Structures are given as structure tokens and as C-alpha cells.
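Showing subunit A:
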Amino acid sequence: MDQNYTFMFYGFLVAWLVVIIYVISIALRERKLRAELDRVKRMVDDREHEPKR
Partner candidate 1 sequence: MRLKIILALSVLSGLILSWNLHTMFLKVPDELNQGAIFRIIYFHVPSAITSFAGFFLAMFCSVGYLIKKDLRFDSVAASITEVSFAFTTITLITGSIWGRIIWGIWWTWDYRLTSFFICWLLYVGYLMLRRAIDDPTTRARLCAVLSIFACVDVVIVWKSIEWFRTQHPGPVLSIRSGGGMAPGMEAPIWWNFLALIMLATVLVLIRMRQEAMQREIDTMRRYAHAF
Partner candidate 2 sequence: MTFLQQALAIAGKDLRSEIRSKETVNASLSFALVILMLFSFAFDPGSDQVREISGGLLWLVYAFAGTLILNRSFARELVNDCLDALISSPASGAQLFFGKCLANYLLLMVVECVSFPVFIIFYNARWPARWGLLFLVMLLGTWGITVIGTLFSAMTVNLRLRELMLPTLVYPMLIPALLGAIRLSTVLIAGDPLETDDQIWFKLLAGFDVIFTALSLALVEIVLVG
């Protein structure tokens, strides 16, 4: 019976763990994308204001 409750707990833990890990991976990707977007925006600004060769 004890094993029953332990495994039920593991089951719920796994379900939530997968969701949390996925949410964390999304959040990390968001941060990476924002940094990349800022970098590319700066690159475009630099290229636009560069004196024409």
C-alpha cells in the first residue's frame, strides 16, 4: 500500500517535472532570442549609420 502512494507521488512528480523543465527551456530560449534580437538590431543600426565607403 505504501508503495502505491510512493509511486503515485512519483507519477505526479514526473508529470509536473516535465512541464516545468519544458517551461524553463522556453524561458531560456526567450532570453537567448531577445539577446540575439538586440544584437542584430544594433548591427543594423551600425550598418545604417556607417559612413558610405
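Criterion applied: all candidates are chains of the complex that A comes from, given by their letters.
As a convention for this text, a residue touches a chain if its C-beta (ideal position, glycine included) is under 8 Å from a C-beta of that chain, and two chains touch if they have at least 3 such contacts; residues count from 1.
Just so we're clear, the structure is a prediction, and the values are computed from it rather than from any experiment.
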item	value
Touching candidate for subunit A, same complex, options 1 or 2	1
Candidate 1-facing residues of subunit A, complex	1, 3-5, 7-8, 10-12, 14-15, 18-19, 22-23, 26, 29-30, 33-34, 36-37, 40-41, 43-44, 47-48, 50
